[in-house]
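The complex appears here without one of its protein chains, the remainder shown in place.
Now for chain A:
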């Protein structure tokens, strides 16, 4: 069964390719999947309906007890057959419904096939969480299908309404399902039903929440309004989702839980009451529609109410009738929707005031419609008749079975009234689509493949066959109903019960329905008058008011909390930091054990840094602030040395140098002074917040140091670092092995930052569009030290000579540092930074042409290559039988040179090296060369006012 569901999604994923190859004929291939599922299910369903269900169990995430459970039982099997059978036919039908070369069907076909898979998974699920996952999948996919044509605003709104209403219900259901899981200690539905939890408030609340989900999905009052809007979907979708599949999920869930939970307080009043109210409301609304598709949509609302009322009644005969009705409705409603699709496509309208003369033009389609509509109305000898007879019989005995004769009678009267309306709107549908109307030009339908009209014909034939095959179906359907206690009579599907009350009720329904149809004008006037005069509550308006309220609330909250000021936001965060953890700090405060410093170097350096930091805040000149910042940065690296962290010190010095030059590259364009700000209260607030934060962080440092009692985790790293990591430099082994995932994350940040820098300067979102191609330039002067063409006054011959002399040596050294970093200070970061500084020297000495000469590659290529090398070297150990990012140590004997000690993490370090070089190159190209080019552009523009300046 997992296989069947997965197959749907796999094939759905290939549908774009299928559509490209076969165009709309791809639907025929896609239809094979539900068709094959239907055939495969026949065997298990036959066994399940004889009392032998099939279970399937796949362990998914055992750590949290999440498994995939599927089951074919007497209920789910029959519904699964309906879902796959109708699904296959609808997909076949799509082949002719859509026009050739429709540009949208590659997506549509995939979504519809995926939806069929989700629906099958929902029905077969035997685990509350699997059920929920498929439940929400059908919600999301139906959103995509309803919004198939998003150009109309009303369609987008309809899709969104369906999504919000059913997701709201779905979330409520999830809480209920979790409650059921906790109450019965198992997530398996079959186990919950076999050994139900003891009744109590928790179970009642869980069941109530689950029912909210079921009612919203099945479009019952007060959630009914999303379903008519869902006709924004193409008609085959309406036939499938909103007649046979999605809306049946709620009915199915009620049917699944009814045998055990029907006696839960509130179950019957809610389901039967709301069901009958929905049945009558939908029927009344259907009688008012001109669009035949909308008529059917309201008819579906009505029928869903009927189904929920019968299925939720919770007696053996009602459950029997409910399952039969569910199947009958799936067959006739999908047939009728498909008929509407044929008419719509061949005539170009669905307005029953414009449709005329189709009976003569399309006699075959007329017969199909009459059969399906007769089944809907409950006329003999069709499936709809036998099922409805069973429902009437069940409700006649409902009062007796439940011991509440009054309520049973009320429910019976309600369903009979609903059935009268059903007969009336069925007649209205047949009359509206096929009758010859006075004063209306007969329509001349376009010709289509006979298969197009043939698909609804097959479904109508099934309604007829199932009506005749009542005795054959009775024991199969009864297997599900046998879970309920025995009732007053044994339910069965048959064309002739004798002169029973059910038969008389059927006669009443048909006669009154036909009368209602015949007198439709006065009835409509009466309805109109009532609807106009009585201020009836309208669920849709209430929903819209709620949505508006949520939006207003969002605007108010955003307006009050989002002031849009960066200093205010940061200030709030920092003040919170000072107040909340700070107050904890005050409470935890103990006079700490202190020492002045570990060595004199720390004292000297620390004092210089403190002075520099304070002066940085006070400086009004940009360059001065940056230079003082550099002092604190170099001071930090000295502190690292004094602490015993040579790797950190090396990296800090290199980063500080690179950052200093980068700052200067940008600052050359910015004004030399910070904008003049009056010395006011805001400044004192800033200084106050800064001081408080500094004190708080210092306090944390005191307490944290003194609070430490455990042995550091890294105490035991030394031996494994060498034996497994293959390196003596523990910090480097930590970076490329122990904490390599962290480093991968960091590399990604660097790549993103570098890409962001380039995009901000070159204003291109796509690197492949970058117009400046990197080229080598050849100097005209063969005696030049560098190929640079800087202005003479900016050149420094000494700098050029030194650059020329040291560049290659520095690059070689950077590579050495990278490789040796595993055993001594260095590594990919330090090596990459040194190579970056070498490139920076070339740029500073010779300008942007010189930079291109030094590195004639796009920075993006280097960045991407680096990330790829790091990722691949992380995967490499898996080929050697290790885990991802594990180091493998390979010793290769090389003649003459001796033994080569190769640790695979060196490749990871190469990736790190490349990413850092790429970042450096991107910074230099963007903030160096890029700004150079823009300055030259502006200079040229200043000379020639007609030129456009690039900004």
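The definition used in the following text is that contacts are C-beta pairs under 8 Å (C-beta built on N, C-alpha and C of every residue); 3 or more make two chains touch, one makes a residue touch a chain; residues count from 1.
In this section, contacts and distances are computed from a predicted model.
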One chain of this complex is missing from the view, so tell me which of "AsnC family transcriptional regulator", "Phosphocarrier protein HPr", "ABC transporter permease subunit" or "Na(+)/H(+) antiporter subunit C" is its UniProt name.
"Na(+)/H(+) antiporter subunit C"
From the listed residues A:23, A:56, A:482 or A:746, report the one that touches the chain absent from this view.
A:746
For the chain left off this view, which of A:670, A:798 or A:868 is in contact with it?
A:670
So one chain is hidden, and I want to know which residue out of A:494, A:562 or A:809 touches that hidden chain in the complete assembly.
A:562
If I consider the whole complex, including the chain that's not displayed, which of A:269, A:694 or A:856 touches that chain?
A:694
